[in-house]
Structures are given as structure tokens and as C-alpha cells.
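All protein chains but one are shown at their positions in the complex.
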């Protein structure tokens, strides 16, 4: 049995763009990935709304700084064969970070964490696949503009920066923006179809990484 | 689709008593529960080795104090129908707490957290089932004695205290010690058979809570 | 006896605009409110210089992030009938947040805290009255400009944003800028007269909320 | 106007021994002290249930370690003429500290904090009066015994230790056990009469310290 | 024997501009200062790459916020005759602070810490010498621009702001930019020669402060 941890934000949790709640279980991309990979792989979903790569956000009672929570998530689910990290959207909030390069650096810290955690029983660090989220859209309304000032342009740079980070770190990279686009309803989140598309698209990549 | 979160320590993670690693996926009790309940329920396993109810333990790089991590776990997996919490074994370590009453109080804090987390979208707090772990055994060897001095006797009191806490809080309770016993190899952990027994035993209780 | 907690920053503490110290007890707005309401109400003042809604500020040895301290303040003074929160001025500092929308979001987090704190003895969460501080003035000098770059314009937006937050949360709102203006000496703080004006102005509102 | 901060635990908050809630405002000792001292002094009550001197307690959502919260309380209420600290009862909990000498050391740390906080405007550190709480009684029931194992004996030593700490630090000391006894209902808390007795008894001492 | 603590960032650690590692021991400025001062003085180097004055940076596993670590460094090395603090370069990162005035305020907090730490045995707070680092250069490449947007201009203001902070605090000041310039290779760090120049230049100042 191979084990894969999907670590992300609301795009992984399954936030419905109209704010009405959470996508059905079968429509979330980790579950779609699970269905694609079949019973020989166990896919774990760990998506927290508002999660950022390495930036504090005290507007929530939940700890949103992945650099503060990833270690314990890895300790909980190891031994792992693969960790897929899709983050960056919330870094685009002006007050958190506001630029794509900051997300690259946050992602580099997360990769470092994956590789230096003191796993028990001599377990090896898992492979890493980092994913850039689909760029922010332009129709997010007034609140969107206030939160993400300048973020649309920056979010388009995430794929390039993450690709470079993956090259430097020797890990895998996928641009989720290549198969999914953010909803025009809020310019941030994904409808069910686009969420499913991510799970479907990365299945062959994951199979390849897992030697399936 | 109903969703159940299993929150625990090494007994939930699946620690093999001889220290050789982790039980096979199918032998861990959350997975056995998943198999029993079938496709209409999604069972999430969140077990961290060494996790305590509400006591700090800095001997690990992982945050082991459940009172510091449960909130974010709930924010990650909500909306939830049920949270099953099986903790207490590590509280028996002399340096952490060392007595069963302290575990009852820790469990009461965790129940309080489940019920007061600011879930988004007006989601309701899930039902809670607390479980007392099987009592510590007496053959744990020298290190066991040093860590768990006095803990064997105290661990036998956990079921009574948790039962009382459940009554006071109006939540469900199950004594895992009724269907499972700790391995004679280390006096703490469960072999595969005993781990499976827990998942099997609570399936009807969970079905009842979930109105299945 | 009704109890009211006034939670704020230097405007609540009573900072004299010329930096010479603290307003006399009788000139601070919580005390003016106390005098207006009479002996049947106990008004508690909790104002910390530099306090922000939900943003870290490590330039002080005091914990200035209200999102990290409000819970304990509520636990200290409950049972409470009303919490009045006047914050936002310090959020306007560029390095902390720098925009009014961020203060709205910080205020929303504080309202959430008031409503989800696990009060003992089944005590109910108090009513909430949020207040927007008087907008920053333009004569604050060189240091003011460096700290509050862009903040003057933003501070004028606080009233509108807080009004909206109050509507969404179903709590009360008052624009302190309607009865008080910041001193021309530093563009941030209030002289005694303007501080007193706030206590006087909200007395009927508080009486109404408290059913006096 | 002189200002006095009363910093304590449930004995200062006004916990009714039968667990039914909080003493009436006029029965809490800080308020009795206020009445005794009259309008020329402002007495601030800051009592949190479960507060310890310098020991962590994660069984509560409120920060109970005074060594982590006192600094900010001082920053909130300065300039102060006097800080009265009555703590120690909760230190007697076995899991927190369990011995009176530990409370002395905790109290010494709190005195150190009072004296080294970077007060603004060149404000001086206030005078300090430390108070030992009335010793624990013997009729606290089963839960009491589990929490305070050995604590009754130790609590009788608090007065001697605190007296010594006061001598070493050059601050004032009062043994609240000289005028008040814990209720036989729970062996920990004070009925209204005994709570009032403390406020009455220390009034002349406080007047002396404040040069009234 | 006099003791001097040099507290800084990568410029104190000895970061080689081409990223190849650390300057030789003899080329780091604290060691040059040691050599200049001779055996009657003990110079301690405490430089951490990426250290900021009072701003969080979670892109590293090391605690980079000096306001969170300086207290313990002082407790480790006291009794001290002098603390030299050279920080500010990393504050220029846009996500951390981005302006020189913020560094002045951070430095003021650090001076406050030096002076209010509860040193044991009645040890006195050491003298303080704050140093502004050489301004950022313009040839730092693409990543430099992304991290330090606007920082070049701001870094030129550090000397003036620090000079003013020193005047206000009554401590010593030296502009390291007067004797050293950042390398054209990365626009941030110092080659060996420029690093040595700082140690050499401040030797007479330190001798003067230490009454040697």
C-alpha cells in the first residue's frame, strides 16, 4: 500500500465558489486522485481554508501557517511515499505576502521541512510534488480587490516560480492552472468540474512517481 | 456522505508493539471501521505517536499536545458528523501527567474544543465519542517502568473516568479495553488483531450515532 | 449589577497627544461612561497602547495582538453583559496591515472570539458593540507619516467597514468619529474633551443594549 | 488618583464554593478594598479562574500562566501605584507544581516581572504586595483529592515562603489565611464573608503603602 | 577581562557574497575586533543569517526575530560590558518591513530589551553600540529585486535613523557604511576585506566605551 498526502488550502478542502459550503466528497481532487489510483494507494486529504505557505494569518482560529503545521502532519501520516503540496493562493493576500516570489520561498521552506523531519523507525522522507494553483480571476468583486490587491498579476507568476523551485530542489512540479481555472463567481475557488480536473490530470504523474 | 474523524495517538496510528513500524493499512482500527461502515461514510485517521490529551511533551519534534492541535484538525476536516477521540495512554507518563484523573480533565478540554470551534458556513459541531484505551500491561521492560511509573494502576481507572466525563458532557463513550488488550511485548501498544477489534466493536455504535 | 468591558488601544487607555502621559481617570471614556450609567453598571477599562485587532507587533514587550489576548480578558471578566471594542487605529500602521478592510476582518475575528469562548457556568456570550475610532489627522509630523503611510485615507473608511461588519454579525456599531476628532498635535490621539465625548455619546446606546 | 491592580485567581474573581457562579460585585475583595479606600483610589480587579504563578495549564482555553500574562496586564493599567498579587492555590495542583516552594519561586518571578517591565513615559514600577491565599481545607471531596494530592499540607507552607520572598525582594506581604478560611464546601474557594474579610483586612496596609 | 557581545545577521556571521559559504574565522569582523583589542577583552560573535530586528520570518527553521531571541543571548553571556548590534539589512525585505524607519523602531526595541533584562546577581545592563549596515547595492540580480523592492533607497536611510535612535537612547552609534560597502556580487553581503574593515574601524570606539 502506497500512501500520498495532499496538503493544501481551500482548493484542496473543496470550497464552493459561491460560499455555500464544501464540494461533495467525490468532487474533491484528492478523492478523484484516489479513485484514479485505485485500492493500492491511500490518498489523504489535508486542506485547510486560508492556509498559506509560510505566512501568519491571525484572522482565523485555525493555524493557517503551513510552516507551523506541516511537521506534525508528516509525523501523523508517515511513512509516506509522496507529499503533494498545492498552496500559494492565500499568499497573494496583500497583508500576508502579496507576491509570487514570496510563495516560491514559502514553498522552498515546506520542501525543506518535508526533507528534514525526524521520521521515526528510519522512515525515508517522501517524494514531493508541488503544484501551483490556477491564477486568480478578475471578477472577484469588491472584497476580493481589497484582499488581493495586485494579486491577480502575481498569481500568474506562481507556475514559473514553482517550476524553478522544483528544479532547484529536485522534486516534481505540476501547474494546476494548466487544467483548471478559478470560478468567475469569486475569482479564487474552483467549481466541481475544475477541482476534479486536477485530480484526473495528476494521476499519471503520481503513478509515475510511485512506480505504479 | 457522512464524515468521521478518528483522533488519537500511536494506538490509532498503528504502532507495532515490537517497534518495527506501522501496522498494515487494513489492520488499523479507523480503516477497519471504514470497511465496516461502507462507502456511505468517510473515515479519517489522525493518529500521532506520543499524542497526549492536554499536556506538553518536548521530547519530539511533533506537537504532541492535542489541546494545541485539535482545533486546526477540526477546521481541516469539517463539516464532520462525528469525532472519535482515543487518548490517555501517553498522559500516563509520569513527566506528562501520570494520573487518570488528569486524562479525564484533558478529555473534557478536548470535548470543549470540539464544541466551541468557530466552524465556517454555520456548520454544526460534530457528535463526540470518547474512548478509553486498553490499560497498560505489566511486562513493558525497564524503560517502560521508568516512563510509566505508577501508570499501570492509573490506566485501569481511565474507563471509569471517561465514562463519567461522557455522562457530564452528554457525549458517547466506549471502553476499548473491553475488546482489546495491550501487547505483552511492550505493555502499551496493540497487535494487529487487537487493533482491528476496536474498529469492529465500535462500528455499531458509530452507525447508531450516525443514524445509519 | 450589569458589567461592561471596554477593550481598546491608546484611545481607551487615555494617551495624551503630546506624549506626556495618561489622561486623568475622570477624562477617559470608559470612566465617563461609568459616570453616565451610574452604580448599577460596572464598567471595566482594558486599553493597551499600540493594540491592533489581529496583527502582530513585536516593537513592544506587551502583547499587542488582540486576537491573542481577548480570550483571556473575557475569561477574566465574565459574566459580561456587553463588550465594547474600539480598535483599528494601529492596524493603519503600514507594517501591521495598512488598510481599513484588514481592520474589518480583524474586528470580525474578535467578534467571533467573543461568541465562541468557552465561558464557565454556562454563562452566555455578551452583546458586542464595535466602534470605529476617529480618523487619523494630517498633521502628525515626520514619524507619523513614516508609520502611517496611506493610513489617513484608509482610516476614513473604517466607519463604513465596521458598520457593515456589525450588520453581518448582528451586533451594535458606533462611529466614534461622529463625536470626536484626533488631536492636531499628533493626528492619532484624543485630547481630554474628545475622549470624554465618546463616553458621553455612547451612554444612551449602552443603556439601550443593557435594557436600563 | 492612586491606582491599584489586584492580580489573582478564582479567589479574586469571586468563585462561589458550590460552583454556582460568581460572588456579587460588592462581595469580591478588590471591590471591598475599593469601598474602604474611597474615591481617591482606583482599584482594578484582574482575577482569572485557575491562574497559576508560573506554571502551564492547558486544561483551559484561557492562558492561566501568570508569568505569560502579567506583563501585558501591567502595560494595560500603568501607571500603577501598587500591584497586589494573590496566587498559589492553583500551583498546589499536583500536575502543575504541587509544592509551596514552587509557588514562592513563581511569586519571585512575578515580582521580577513587575520590576523590569519597560513602562512607557518613564513610569516607575509600582510597589508590590504579595498575599498567600488561605490554606486548602480537608473536605473537598473526591475530585479535590485527585487534583490536590498532598496540596493541603503544602498550602499551609505558603505564608511562610511568601513572607520570606517578600523580605528578600523588599516588598510587602500579607497572609490572607489570617483573616479568611476556605469554604468547607470545596476546600478551595471562599464564601462571600471570607472574601470580603480580605478586602477589609488589607485596607490599612494598602493605605500605608499608598501614603494615604 | 571585559566582555563584548556582537549581535547581528549574515554580515556578522560572515556570509560570502557568492553564496559559497562563510568567511574564514580571521576575516569576520568580531574576530578582527578581538585581535585589535587583545587578550584583555573577550569578544563573542552571535550572527544568524537572515536575522531581523523585530520582524517575523518563517522562511527559515531558525528563529530570525531578534526581539524573540536577544533576551536569552544576554542571559547566556552576561555579565557583559558592551553589546554591539548590527542589524537592519533583512528588515529591508519587503515582506518583513521594507522601510528604514521600521528598522529604527526595531532597534529601539532591542535597546529596550538590553536595558530591562533581569540579569542575575545584580549585574548591570551593558553599554550598547548600534551599527547601521552598509547600504544595499544595485546589482543584486533578479531575486534581489523581488526580495528587496524599494530596499536600496531605504537602506541608505538607516544610518540617519540609527544615529537618531542612539541619541534618544543615550547609546553609541557607528555607521558601518562609512568603512565598508556591500559586494557588487549580490548587493547585500560583504567580501572579506570589507568585513574586516568594520572590525578595525570600531576598535577605537569600543576601546573608548570600555575605558581601555
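We call the chains A, B, C, D and E, going by the order they appear; numbering starts again at 1 in every chain.
We take it that a contact is a pair of C-beta atoms (placed from the backbone, for glycine too) under 8 Å apart; a residue touches a chain by one contact, two chains touch by 3 or more.
Note that the structure is predicted; figures quoted are calculated from it, not measured.
Counting contacts over the entire complex, the absent chain touches A, B, D, E.
Among D:99, D:120 or D:195, only D:99 touches the chain that is left out of the view.
Only one of E:48, E:107, E:128 or E:176 touches the chain withheld from this view, namely E:48.
The set of subunit A residues touching the chain not shown comprises 112, 115-118.
For subunit B, the residues touching the absent chain in the complete assembly are 56, 58-61, 94-95, 143, 146-147. Residues of subunit D that touch the chain left out of the display are 54-56, 65, 67-68, 97-99, 101-102, 105-106, 108-109, 112-113, 116.
Definition applied: only the chains that are shown with their structure count from here on.
Chains making contact with subunit B as well as with subunit D: C. To overlay subunit A on subunit E by their CA atoms, one rotates by 120 degrees, a value rounded to a multiple of 5.
Once the centre of each chain is set as its mean CA position, subunit A and subunit B turn out to be 29 Å apart. The multi-chain contact residues of subunit A, meaning those touching 2 or more other chains, are 56, 60-61. Contact between chains, as defined at the top, is found for A-B, A-C, A-E, B-C, B-D, C-D, C-E, D-E.
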